[in-house]
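All protein chains but one are shown at their positions in the complex.
Naming follows writing order (A and B), and every chain is counted from residue 1.
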Amino acid sequence: MAEAPLLEVKNLQVQFKTADGVVNAVNNVSFSVNRGETLGIVGESGSGKSVTSLSIMRLIPSPPGKIAGGQILFDGDNLVDFSESEMRKIRGNRISMIFQDPMTSLNPVLRIGRQMTESLQLHMGMTPKQARNRAIDLLSMVGIPAPDKRLDDFPHQFSGGMRQRVMIAMGLACNPELLIADEPTTALDVTIQAQILELLNRLKNETGTAIIFITHDLGVVAGMTDRVIVMYAGRVVEQASTNELFHNPRMPYTIGLLDSIPRLDGIQTRLTPIPGLPPDLLEKTERCPFAPRCDFVQEQCWSETPSLRQVAPEHTAACLFEIDREQRQAMAAKKIAEEQAALDAALEDVLAHEQAS
Amino acid sequence: MATASNVAGKSPAQAQEFTRPVRSLWSDAWLRLRRNRLAMASIVYLFLLALVAIFAPVIAPHSPSRPTSTELRERGTYRQAAWIVDEKNPKRSGVWKFPLGTDSAGGDVLSRLIYGTRVSMVVGFIPMIFTLTIGITIGLVSGFAGGKLDSLLMRFTDIVFSLPDILFFIIVQTAFSQTAFGKTFNGLLLIFLSFSAVNWASVARLVRGQVLSLKEKEFVEAAEAIGVRRGSILFRHILPNTLAPIIVAGAFIVPSAIVTEATLSFLGIGIQPDTNPNNPFPTSWGQMILEGKSAIDSQPWILIASAIAIASITIAFVALGDGLRDALDPRQ
Partner (left out) sequence: MIGFIIRRVLAMIPVLFLVALITFFMMKQAKGGPFDQEKEVAPSTIALLNRKFGLDKPAWLNSAEFSNRLSTEGNPFLALRGLFDSQFGNYLINAVQGDLGPTYASKGTETVQDKIKETFPISLRLGMISLAFALLVGFPLGILGALRQNTIFDYFSLIISTIGFSVPTFVTGLLLLLVMSKVFDVAPIKDPSVWQGFSTSYIPPAIILGLGTMAYITRLTRSSVLEVKRQDYIRTARAKGLGDRVVILRHILRNSLIPVITILGPAVAGLVTGSFIIESVFRVPGIGSEFIGAIGSRDYSMIMGSTLFFSLLVALGNIMVDLSYGLIDPRIRNS
């Protein structure tokens, strides 16, 4: 337990310069990943989860993007200080990444074999022959039939699910210590999604690779991860073990997320969506970023940005108040009752009016 | 406890949430265009040229056409540009009254240059309108109607598209330039028509492609689903969405038409020289380059001045076209 984490992100700050001003895409984000552990990062589009993962790979398009502060400690080394050539020895070798859209993530004019072997030859110093054999092994490992023949095919000859398998095989080629999967199933059909998740779960157990699993789908998180961090507006707003987070969410945003998906455990609850839109990251304000959409908002929320605080053992949340899920449901029920009452009153009004005339 | 402060807390938030002004596609594009310094400089330059073209009679120091015999005595022929002194031949030495000198017939080069702006402006814009009108019509009809009509029109378009255009212009000019029709507006009408007769094909292809892809879009399906008439779908939903690429295409047609006229005039088969002092289009820059070419050794300034005129107007239009393209297509 005392072992140092494989990856430790400390106070990461990422900014993008745009025509309208500086966008603070990632704000003071800290988290860590242990060896062999699977960490889920959950958040809606624009919450900064992809930017965070690209920062770890130092693949932020620059300009306009730039890491403005913080540390990314990988096995004790700060990647932020690494030179581009030092970083190249890490990428695809010790940390590799799988992207969202398998349809566009493979080079259309190069054969699959060429694309798979290039990192093997680069990082592991394999001969073309050795690399090809390794690529065949990798393809059969991710469940692609007749791998020796498929190596000579072009990406457009593969289906979406098959391409994502190829991407995973490419990601695992050099036995990385950390695999970052950025929404690897979002672009796929539901049945294919399940197959890919199953494959990732199996490979995780076989290879012992640590995984950062980025998604906006809480259902996927439940089945895949050991721990979860929830991101909102470029900040980490809650962090807990997967089990704890699902049973005892403490940040109103997480509560809102959980209330907006159907539960499969038989408990009948009403689905309540989160109103409004995420905030504009252009403005840097001293307030809770979730305040405009929060059901529990207080005066204090407008003047103070809450930082993560311990709410339970191994569980932190960025909320000034002690909120739990029951409160929101009670409130929702109350709101529904009020609405119903208002409707009834209006109906009675109409009926009374009709009777009078 | 929550409800009261809830209301109190929420109102400033609502105001704060949408502080940035809501921008339309067009105002966004305009903003991007305004940030493009080269494009803005081009707009200013072209605007000035347009003023020069309109007010040519006021601006030009002398009449652009052949001088009367008394004028001729003062002007002299083959006079050098003002800053060039010809000691052997004082009659040809430059004077500031004729800043760019005079040509073989005693025409003031600067005044001709100023009047030449008119031809380039007119020859740029009118064929663009013709070309766009034909191209948009055929492209819309073809893309929207589909079926046999579409394949027939596209066959025809493909054939026109593969015609080597400059050859076509040369042949048309050779064939018609001596006819009454070919002499209308100094031959400008013929140039307009022959240019538009070939260049609509690329516009038609572009518009058809746009219409075909827009027809598949959800908002068109939605309009169909709620029973909007086909005509309204075409003009309210499809046409406005093809506007951006059409504007860009139009911006590039202008310099290409200007170059075409200049080239034809340079070959001696473009607009026809006219000695009538009341003619609004007495000369063109292409023609002046042709004259400058024969006087390349004795009076290089005729060539240099008209070459700079042509080069700068086409560069300005192309830079404007580039700016429009970048502004309307924000992907880059």
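FYI, a residue touches a chain if its C-beta (ideal position, glycine included) is under 8 Å from a C-beta of that chain, and two chains touch if they have at least 3 such contacts.
Computed from a prediction, not measured in an experiment: that's the story for all the values here.
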{"item": "Absent-chain contact - pick from A:K17, A:K89 or A:H247", "value": "A:K89"}
{"item": "Identified contact with the non-displayed chain, of A:E44, A:D75 or A:E118", "value": "A:E118"}
{"item": "Residue ranges of subunit A at the interface with the undisplayed chain", "value": "57, 59, 85, 87-93, 96-97, 99, 101, 104-110, 118-119, 122-123, 154, 156-157, 167, 170"}
{"item": "Where the missing chain touches subunit B, by residue", "value": "155, 158-159, 162-168, 170-172, 174-176, 178-179, 255, 259, 262-263, 266-269, 289, 292-293, 296-297, 300, 303-304, 307, 310-311, 314-315, 317-319, 322, 331-332"}
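Here is the rule we use: only the chains that are shown with their structure count from here on.
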{"item": "Centroid spacing, where centroids are CA-atom means, of subunit A and subunit B in whole angstrom", "value": "51"}
